[in-house]
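Only one structure is covered here, and it is reproduced in the block below.
Every protein chain but one is kept in place in this view of the complex.
Order of writing sets the labels: A and B. Residues in every chain begin at 1.
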Amino acid sequence: MSTTPILSYRELSVAYRAVGGSVEAVRAVTFDVEPRQSFGLVGESGCGKSTLAMATMGYLGDSGFISHGSVSLLGKDLVGMDAGALRAVRGSQIAMVYQDPMASLNPAMTIGRQLTEGPVRHGLFARREAREQAIEMLRGVRLADAERMLDRYPHQLSGGQQQRVVIAMALIARPKLILLDEPTTGLDVTVEAAVLDLIASLKERFGVTLLYISHNLGLVAQVCDRVAIMYGGEIVEIGSVDDIFKNPRHPYTRALLACLPGAGETRRRLPALPGQIPSPGAAIPGCVFGPRCGEFHAGLCDSRPITLERPFLGDHAVRCVRSRAISGAMPASSPAPLRRVPPSSPLVGIEGVSKTYVSAKGPFGLKPAYRTVNANAGLDFEANRSEVLAIVGESGSGKSTFAKILTGLETADEGKIIIGGNDIARTPARRRSRALLKTFQMVFQNPDDTLNPSFSVAAALRRSLKKAGVPRRDLARRVHELLAVVRLPQELGDRRPYRLSGGQKQRVAIARALAAGPSVLVCDEPVSALDVSVQAAITNLLLDVQDSNAMTIILISHDLGLVQHMADRVVVMYAGHVVQFGAARDVYSRPQHPYTEVLLSARLNPDPRRPTHAIPMARRESPAPGKGCCFAARCPRYIGPVCDAEAPPPRPASDRNVFYCHWSPADLARPLPAMPASGSP
Amino acid sequence: MGKAAPTSLPADSGASPARRGSAERFIRLAGLVAYAWRYVRRSGTATFGLTLVAFWVAAALLAPLLPLHDPIAIDYAALNYPYPTLNHWLGVDPKGRDMLARIVWGARIALGLAPVSVLCGYVIGCALGTVAAYFGGWIDTVASRLIDVILAFPVLVLYILLITTVGPSALNIVAAALMSIVPAVARLTRGLILELKTRDFVAAAQLRGESSLYIMFVELLPNARGPVILDACARFGWTIVLIGILGFLGVGLPPPTPDWGGMIREATNVLLVWPHMAIFPCIALATLVIGFNLVADGIAELSNRA
Partner (left out) sequence: MLSFIGQRLLQSCIVLLACSVLVFSITEATPGSVARKLLGPFANGQQVAILTEALGLNRPAYVRYADWLGTILGLTHVSVDRSAMKNWSLPSLDTNTYFGNFGYSTLYKKPVNQVLWDRLKNSALLAGVALAFIIPISILVGVICGLCRYSLLDRALSIVCVVTTAIPEFVWGILLITVFVLKLGILPGTAPLQASGDWSIGQQLALPALVLILFDFGYIARIVRSSVIEVSNRPYVRTAVLKGLTRWEVVSRHILRNAMIAPLTVILLQINFLISGVVVTEVIFAYPGFGRMLLEAALFGDVSIIQGAAIVAVLLAILTQFLGDLGYRALNPRMRDA
């Protein structure tokens, strides 16, 4: 190595004080980050990656402390540095970009002041130059209207704009190293692509080193040069991005990559990891991954501490005693597709369903100031028996509102939802018949919210069965059956939700929905709050129960990989409108509608050989919002006034694929230029 | 780290509809009490507070058994030297009644009326707050405005008006206490339920066809118990103060009753001569109220820190 590493960890261990001793969250971490590198630190929740980041910044809170080892920045040890020296390093040499930009910005301070107070403190420029510097920096992060932005407050900005401000704040003091803690989690796919592109171009411009901390393998594969995989507080594998993604050697890395949906064949059983992530401080002898590892050899893996070794050429290190034996083909998806019952005749018809939210503000409703939010506008499609129909779209596209209308948690303003000859679009759940309630059941997004904390698992299932009309004497037997169907051990029945993991909670939620014997299961982002290794198991379970009950699943998701894996047909929504509707295979292979095209181009492939070329969206003023095409203002293939004035006609791309656009399918065959590497907004 | 300590009770209380024998129920109750004690023991503040409260509860329960003077018997001879003596450990009051006996019996009044008021206040307040928050709309608007108005009034004057109108009695004192407990509890519960009702398990309950009543009182309200129990603890203290104030202002229970507030009122006339007559009941009242507040503070600290 010719250069000194910019950041260097040596046997770093971080612990938290807890009742009766301390818990080690990070153990013996050793690695270097070279100048101008993009380093990716990957792991699931609780693996210690955020603790490691905070230890680097010297910010471990009241209870955390570095129990062993060192972190040094450009040769200077950060551990044991006095407060003044640490302050001088923070902001000016290491800066940070945070996961939740809204929460990371002071709500009561203008953007301009927040942007410049750091560099002013570090003496980089005087207070009177601050404004110009801030404007320049905001232009640098491609924020339009930088001058006016300075006097705004964070809540007046969109999520993407806030994250750009946070990036500007990190860069303005020209640090050597930036830590990015889940920088795009929570942003929409298209915004994520734009933010990542911006970061990449700024890295070139300022020559800064990046340390990404993320759970997203796709992101790391696309933007990093070197990657470390963390599990249970340890680095289990470290190497170049090609080493990790093309030639993974640690069983955990291999399992993580194999269980990502959307990469290979659709509707196959994903090779899910058994078990759960160990809780911090769990005493596991030998290899931390041992209890979940398919290659586990008793006596070898659990007898002594396992160290990080370099058994291969180059700088590829693995913490596994059997790494030489593990090679070749990745754990494969099971060959048989999860399907015995093919989709058949239409079950639910949706005709022109629309819903507008009105927020009225006024004293006792006397002087209302109406503000309408169009959630759904004239949806038209149908769901077949025994199929998986996916609804994809970004936040605010109205897909969750549609799920609520379908289940009766909300009612539509207009339109029809026809099932069995009856229109249920305006029948709320409390006025639905028992039979109709049993027809539609729902699986929710957030596992922590989905179960009532006061009831044990068995009590919750019993209640659902009872309401579904199961006689009392059968309840106990049916609870056992349901737990078996969702593959939960029977003894979990006595537990309350706080003693369950996220994946277990989601299984209980699925069991609860199945208790009613629904013919339509509405799944609103069923796995998005779960860890990657748990997502695969839940995805398998959903496909299993769908197939064995010949059930229709309506899958609401923003996860394009999951949708590709599960769905038979896809509805693409934008701002409350259906823009494309067709067989999943057709939509993914030929994304006709410009929005579908943009959305799919922004996907982050967990494969460094297939780089993402996100198509940038336009930004123009719409002369008459509400009229014309819903996507006109952002469309990269904008034709002209016709897009603003007239609603686009349905265009059949094939007999199984319809989209709504003024362009014909032939016109849309021309490719669009991908997002330029840097420069224009 | 991260994992919040169980502020909820561990046992499966009330969730299971299965019938149980009374012996088993007693064991579960004992287990619950033991758990509560273990929990409180982790905070020195809460333990000390609970000791103070337990002392007065024991005094109130044992009052008839203890070898005390009659709390309303008058000993004129003692007024010659009303200070603490071997016969009257804490001296006598301005009418020559034994102070110790009156204070111990007074604990029965305070600890008898406060739980009744707080319990009734919670039943009504929780119901009101839950209904307002769950249904929202005009029901919520009307209820919230009503709560605002009542809380905006000088509440003490409302009690005095009420009691001067209907006359002082134990029942009316409870009614007066309810006037401040109900709106405060309703406001607290309303806030908690507003947050809880957006949770997905409520939607799941709606989708299996549960009635609004079931959702409100079986699905939602039990999950608000943490903050509600904490608030109840402090509110016990406030209610005892309120009963004391009513006694002090002369609209509490009528004179011979050994009511702490009333005792202080009678002693203020001779405060310049015999200050101990006011100070002893003051100490009694203050320790009991401080006890309740320390318990609440300690529990709040435990649940925040863990």
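Operating definition for what follows: a contact is a pair of C-beta atoms (placed from the backbone, for glycine too) under 8 Å apart; a residue touches a chain by one contact, two chains touch by 3 or more.
Keep in mind the model is a prediction, meaning the values are calculated, not measured.
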item: Per the touch definition above, residue among A:Val23, A:Ala55, A:Leu73 or A:Val89 touching the missing chain; value: A:Val89
item: For subunit A, the residues touching the chain missing from this view; value: 57, 59, 62, 87-92, 95-96, 98, 100, 103-109, 117-118, 121-122, 153, 155-156, 166, 169, 173, 362-364, 366-367, 369
item: Residues in subunit B touching the chain absent from view; value: 45, 145, 148-149, 152-158, 160-162, 164-165, 237, 241, 244-245, 248-251, 261, 264, 268, 271-272, 275, 278-279, 282, 285-286, 289-290, 292-294, 297, 304-305
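Here is the rule we go by: only the chains that are shown with their structure count from here on.
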item: Separation of mean Cα positions, subunit B and subunit A [Å, integer]; value: 48
item: Subunit A contact footprint on subunit B (complex, rising order); value: 1, 6, 8, 12, 15-16, 141, 199-201, 203-210, 212, 219, 222-223
item: Contact footprint of subunit B on subunit A as seen in their complex; value: 16, 18, 23, 25, 63, 280, 364, 407-409, 429-430, 432, 434, 437, 440-442, 444-446, 449-456, 459, 463-464, 467-468, 494, 496, 498, 509, 512-513, 515-516
